[in-house]
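Complex shown without one protein chain; remaining protein chains in place.
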Amino acid sequence: MTRQAPDSAAAARPMRSLGRDSVGVALVAIAGLAGYWLFPDNLSFLTRMISVALLVLSLDLVVGYCGIASLGQAALYGAGAYAAGIACLAGVTEPFLLILIGAAAGGVTGLLMGTIMLRAHGLPQLVLSIAIVQLLHEAANKAYSVTGGSDGLSGMAPAPLFGIFEFDLWGRTAYLFGLALLVIVFVALKLLVRSPFGMVCRGLKQDPLRVSALGISAFPVLLRMFLISGAVAGTGGALGAIATQVVGLDSVSFELSANALVMLVLGGLGNLYGALIGTVVFMAVEHIVAAFNPFHWLTLVGGLLVAIVLFAPRGLSGSIDEAARILMRGKRRTAP
Amino acid sequence: MQTALSIALDALAYGMALFIICIGLSLTMGLMRLVNLAHGAFAMIGGYIASYAARDLGLGYAVGIVLAVAGTILIAIPLERLLFRRIYDRSELSQVLMTIGITFCVIGITNYFFGPTLKTIPLPAELAQPVDLGFRSIAGHRLFVIASGLVVAGGLWFLIERTGFGINLRAAVENAPMARALGVRTEWIYAASFALAIGLAAFGGAVGAEFLPIEPYYALRYMVTFLVVVSVGGAGSIPGALAACILLGAIDVTARYLVPDFGNFFFYLAVILIVCLFPRGLLGRAQ
Partner (left out) sequence: MNAVFEVAHLSKSFGGLRVNHDVSIAMAAGERLALIGPNGAGKTTFVNLVTGRIPPSAGSVRLAGEDITSLGAVARVRRGLVRTFQVTRLFPDMTPEEHVVMAILQRQGRATRILARFHGDGAASDEAAGILATLSLTAIARRKVAEIAYGQQRLLEIAIAMAQRPKVLLLDEPAAGVPSSDTPLIERALERLPASLAVLMIEHDMDLVFRFAKRVVVLAAGELIFQGLPADVARDDRVREAYLGSYAHAGG
């Protein structure tokens, strides 16, 4: 193997990864637009997919980048959904403002959740995440006058986008709005995980003791990540509220939290693409199989999880990565 | 006063039912370092077997429970060999994911065979009657659950603290390579303690069915409750688990009685407070 001159490599690597990310973002946008043309009758389902994808992305920030296992991420998603839903019913109908309200509510909830969860480690931490989402679930159920209890909120009527594009019956506007939102958030998160802050988070996941020996305190870093993660999840929740015009108790549930974790692991942790791939694959298969028999669906997901842990611990995106690397290696070998 | 007493007895019985199921989970987590979210699935299998034997085959309560324990362990053995053994030294997240996966499979398969209805385990006449304690009477079944819980706690304490098996188990947990070098068959120890934990889960699932009804989503619905008990008590601690079960049972039953329309709100609020105050559990081991 020839040794590269270090300074040329120094310039080459960040450029290469930047290029790869631009291609990745383009692919996400293209896949989204393809969905628009290919499934015009399922746009509301696809919008829901985007909304959940934001939730899974937010979970990747906490689990994949910081190494904190959470089974309560839907607390943040639900906070965003209810905040946007309540604001919309109260007369705030500007869609962008509703998204901001959702993100803010998610962020604040994220701060609270982080403050509580970061007190413990390991299993107690996992249990705290569950207890928080269950607590909010019970609170949403009880506060009937604000949240509609088990009936949920409905009848939200967001104003036209930019004052021009109505949220139509077929969900075209909602879908394209959601897709644009997803691409923007995705780009922002790609920049985030490449920032010094993102690198410290990765460090905390791999060896917290080394991070503290560098003189970096973990708590403020992790708390900030919870804030950001909450804002992203809240954005997803608000998008769901605007697009489906319904907010139910299921948006702040243990089940949704557990499903989000399954989607993330299915797609692969810690690279953001996995969150998207996992969401799409999981929800598409669920859409088909669960309609047919919910228990077969459970068995299938269960078997899949076991198989992932045993045979593909890095998830689908990891497997794709691996396959790509093997192919590349083959190509390089054939070249002189 | 009468109501307070009857709430207290209810809470105690409910706490003991929780204890019988959860102590196995606490031991697998504390001693074997395995986060087994499928523990509730084994309790559910026990409940289904007991119900099938006692109700559908008419074999009676006692036979039903014995079959539940034996049958669940039989089902667990191949699972331990094929699946669990591979994740003993994997990360917590891997363990969580695989055991959630197993839980999903158990729910799906059980419902494929038994249908999505509630399963009851008919009580024998002796346990269905109230028993007079002098100051007040209590349902015989509750007394039976309380007694079973105490027997399980005492028996486990004796097994772990006072027998050769307990010594080997603790050695295998502290330092597996060293224990192996000293001739302890750690694989066998792990398999045996796993079977013990599963057997207790099945027993608890069967005798606790009055409190935690056997239904299709049992394994998922109570997974959270079981996890909460173990982390509040401190994984691996028998007195900790006992204290956590009685405390959480009391909170749950009292809240349901006093503020029924709040559901589990106060239960989870208490859990958050307790875990924040005692991040290692009420009686967890200092590390």
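Should a chain be cited, it is by its letter among A and B, assigned in written order, with residues numbered from 1 in that chain.
FYI, a residue touches a chain if its C-beta (ideal position, glycine included) is under 8 Å from a C-beta of that chain, and two chains touch if they have at least 3 such contacts.
Values in this document were obtained by computation on a predicted structure and should not be read as measured data.
**Q** Since one chain is left out of the picture, which of the remaining chains does it touch in the full complex?
**A** Even though it is not drawn, that chain still touches A.
**Q** Among A:122, A:149 or A:203, choose the residue that contacts the chain missing from this document, as touch is defined above.
**A** A:203
**Q** Looking at A:43, A:156, A:192 or A:300, which makes contact with the chain not pictured?
**A** Result: among the candidates, A:192 touches the missing chain.
**Q** Write down which of A:221, A:246 or A:312 is the residue touching the left-out chain.
**A** Once the missing chain is taken into account, the touching residue is A:221.
**Q** Which positions on chain A touch the chain that was left off?
**A** Spelled out for chain A, the touching residues are 3, 6-7, 9-10, 13-14, 17, 191-192, 194-200, 202-203, 206-207, 209-210, 212-217, 220-221, 224.
Everything below uses one rule, namely that only the chains that are shown with their structure count from here on.
**Q** Averaged over CA atoms, how far is the centre of chain A from the centre of chain B? Could you give it in whole Å?
**A** Inter-chain centre distance comes to 34 Å.
**Q** Spell out the part of chain A that touches chain B in their complex, as residue ranges.
**A** 63, 69, 71, 116, 119-124, 126-128, 130-132, 134-135, 138-139, 141-142, 254-255, 258, 261-262, 265, 295-306, 308-310, 313
**Q** Quick one: which bits of chain B touch chain A in the complex? Just the residue numbers, please.
**A** Its residues touching chain A are 29, 35, 83, 86-87, 90, 92-94, 96-98, 100-109, 111-112, 116, 216, 220, 224, 227-228, 230-232, 235, 261-265, 268-269, 271-272, 275-276, 279-281.
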